[in-house]
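Yeah, one chain of the complex is gone here, protein chain that is, but the others are all in their spots.
Letters A and B mark the chains in the order given here, with residues in each chain numbered from 1 onward.
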Amino acid sequence: MKLEGTNTLPASVDTVWKTINDPDALRSCTPGLKELKATGPDTYQATLQIGIAAVKGTYAGTLSITDKRAPTHYKITLEGTGGAGFMKGEGSVDLEAQGNGTLLKWTGDLQVGGLIAGVGQRMLGGVGKMLIGQFFKCLEERLGGSA
Amino acid sequence: MSTRYTGARITRNEDPALLCGRGLFVDDIHLPRLAHAAVLRSPHAHARIVRIDPRRARAAPAVLAVLTHADLGALGGPLPRLIPHPALVHHKTQQALASTTVRYVGEAVALIVAESRYAAEDALDLVDVEYAPLPAAVRLEDAVAPSAPLVHEDAGTNVCARYTQRVGDVERAFAGAPRRFRDRLVMDRGTASPLEARGIVAAWDPRARLLEIWDSTQAPIPIRNGLAAMFGLPQTNVRVVAPDVGGGFGPKVMMFYPEEILVPLAAQRLGRPVKWIEDRREHFVATNQEREQIHDAEIALDETGRILGVRTVFLYDAGAYCPYGLIVPIVAGTTLPGPYRVPNYHCEFTAVFTNKTPVSPYRGAGRPHGVFVMERLLDRAAHDLGIDRAEIRRRNLIQPDEFPYDVGLIYQDNAPVQYDSGDYPRCLGRAAEMIGYADWRAQQETYRAAGRYLGLGVACYVEGTGIGPYEGCRVTVEPSGKVFAATGVGTQGQGHMTAFAQIVADHLGVTPRDVTVRTGDTAAFGWGTGTFASRAAVVAGTAVSLAAEAVREKARIVAATLLEARPDEIELADGKVFVRGVPSRALPLGEVAAAANPLRFAMPREWESPGLEATRYFAPPRGTFSNGVHACIVEIDPETGALSLHRYVIVHDCGRVLNPLIVEGQIHGGVAQGLGGAFWEKLVYDAQGQPLTTTFMDYLLPTAADLPSFEVGHEETPTPLNPLGVKGAGEAGVIPVGAAIAQAVEDALRPFRVHITEMPLSPSRVWELVAGARRSA
Partner (left out) sequence: MKPAPFEYHCPRTVDEGTALLAEYGDDAKVLAGGQSLVPLMNMRLARPANLIDINRIESLAYIRDDGRTLRIGALTRQRATERAPQVSERCPLLRDALRLVGHAQIRNRGTIGGSIAHADPAAELTAILVALDGEVTARGPKGTRVIAARDLFVSYLTTSLDPRELLTEVCFPALPAGAGWSWMEIARRHGDFALAGVGVVLAARGGTIATARIGLTGVGPTPVRPAEAERLLAGRSPSEDLWKGAAEAVRAAVTPDGDIHASAEYRTHVAGVLTQRALREAWERVREAA
């Protein structure tokens, strides 16, 4: 599914850029991310425990950042496989200065396969959007004190 | 032969046990030391298998075996090709377990056998498989494009077959035609959803070298023969039993599904019986599907609405493999002309591989598509020419005195499509009368004035049934007087235990309750092809009749010896055998059977063989053609797109009706499936080939709460092609439903000028069409 959105973050472009490349920030803000271990520059081994309410799946996979054009653009890919299926989220992020803050525009393609896709189509889109929303809310809070 | 029971509306022999939970389905088979299997299935629509490591799974508690392709040895090759066809250039079948590539979500990758199904499912997580996903060809129109990802790389194309059938000169007919109408018609994927999913139990006796299989299949004898060949066993050392089967509808005819190889192999390797029961989620990916076709169709007519020619070019979605060949698109193309005179016809299809579950016939097997296309074209013509839609049909119907009528095409059995009998105008007239066609317009106006949108739809079809090659039956009378009939077809709810018993009862002068019918057990009867294509009543039924007739003749010969009379003086009635006119000198039928099997002394030469038993076969040279007309009244709420089904009328002609109760049951079930395909049932795959509808929450089967009562009218034009005069009725109910509903919905929404060219619909889609029509108005 194709998703997109914009968020305004209370920090300069440089600060936002640093944060979205910081593995600590990624680890604490990515919903369900339990483990993030660097295996190379901009590549990490990831373990995700993600879901909604009782429906939870553990996914083992990778998080990678590519197509870096500091400090305004990159692509971030998070993919994993697990018992409940597999998932792959690819996002393209663009930063733009806006007053004292930053306008963050993102477009993404979220693919979910396996059991979850076959049973949860009713809510997958909405839940996907919600989890991505959680990510940006967390970023916002993180940046709130460092404008 | 008396006809006391043939044609009678009697309740079914099989029902008391089934209704009281005393049926025997595959999951009811319990054997000592039974082990349980689960299948690891591909989560990707298309991927390379980079690495597969079963060691963790093998080490898990309660796991007895894990099979991957590497363990299959000689059984690892492509599974057999059923029904080859010269046009089928790439006749691809899958392997019992995928080796290097998976081509649809659900393809079998490993088999786990454990002490319980729970433990087997636990171990599925422990098989380490690394996949390299590949681009998938999903949408039918995308898959046929030259740039599409290849489902089978070595084929170099996704087109597995192209085939054209022609009658007359369609180019000339269209060139000279005063009126031409064209439409693009789409029918979407569906699945048969039998109440019982698939399942198989296999037991191997190494001392007797006997392989015993219980399989929820529609065709146990080909399975037996195929397994014997694959496992290097004599056919008599393999027994396949299709016990009670909770619905087949087509997808349970295969040779083979992977599990039909894997489970017997596991039983042999382990030395323990193994059971695999398909759960519903698996069924949605691992059992064959059908119904996806896109037609670009045209009709040419004169100003009076007479058909001059019909042309259709269509795409057929074969899925990832095509074991069953081209039956579905061939049947679609040969069903399309229907009950009408179509002097010029061109039907061309392209069969396309996609990375989705493989396709094989599902009730109707392409007939619904043919009918949908033809009826929609006629409706379009009727509307634009200003001719009443029943009238335009009447003008084109083949008349009762035109039989046998050669359509000019070759059917799925490789024999000509030759309609043998029927009265098409009569069926149309009766359906019109039953639905109240004559004053429909006035009724409709009354509803519209009250702000309600109701519509009427009527659709006609002709159905090819009763094809060969053959079926057989052995009838035996035991000394108890009970009669046994064994035949090779399987039973999945068609009432064979009753209909065949009725035929035997009439020949032998007993009651149907005295006759036990045995189907689907290769040890009881080992020759036959299976239950599919609406053929069992015709082909097996006729064999039953021939065998019973032969037993009757034998009974007369034996009784003649015993009663010192001539055979032609002997009668059979009420379980007794007697000299005509002298009922006091009667012998119970059982006694005659006992006497026919003497323990000592010489046997009279005229008896020829012991016992009251005979085996006969029937091999029809071609199929026989049933027909029917459906009419329905629906109501649509244009604000919400909600559909109400007010009335549904079925007039059908399947020749001589053996048991109206059973035929009505068949029709009701078929119509329910047809209505499901018209408004509820749709298998959806996403752009990556992920199936999104793998539960009944999303694949919607209509329930009794959603459907109206059905009104059935029987017509009978007996066929000359078999002694019983019967034609098939198994698939009839489903065939014209989409067409009838499309016409009814269009009729209901006529003020909005909505044009229906797709199945299934939904409230959301209907509302979209109404809103769209409003905007462009």
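Keep in mind that, in the parts below, contacts are C-beta pairs under 8 Å (C-beta built on N, C-alpha and C of every residue); 3 or more make two chains touch, one makes a residue touch a chain.
Treat the numbers as computed from the prediction; the structure is a model and nothing was measured.
Q: In the full complex, which of A:55, A:103 or A:138 touches the chain missing from this view?
A: Of these options, the touching residue for the absent chain is A:55.
Q: Of B:305, B:408 or B:641, which sits in contact with the chain we cannot see?
A: B:641
Q: Where the complex has a chain not shown, which of A:30, A:102 or A:121 is the residue touching it?
A: A:121
Q: Given the contact definition stated above, which residue among A:38, A:60, A:97 or A:130 touches the chain not shown here?
A: A:130
Q: Which parts of subunit B are in contact with the chain that was left out?
A: 116-118, 121-122, 279-281, 639-642, 680, 682, 684, 692-693, 695, 697-698, 700, 702-703, 705-706, 762-764, 767-768
Q: Write the list of subunit A residues that the hidden chain touches.
A: 51-57, 83-84, 115-116, 119-123, 125-127, 130
As a working rule, only the chains that are shown with their structure count from here on.
Q: For subunit A versus subunit B, what separation do you get between their C-alpha means, in angstrom?
A: From the centre of subunit A to the centre of subunit B is 49 Å.
Q: Spell out the part of subunit B that touches subunit A in their complex, as residue ranges.
A: 43-44, 105, 125, 281, 284-285, 684, 686, 688, 690-695, 697-698
Q: Touching residues of subunit A toward subunit B in the complex: what are they?
A: 81, 83, 85-86, 111-115, 117-119, 121-122
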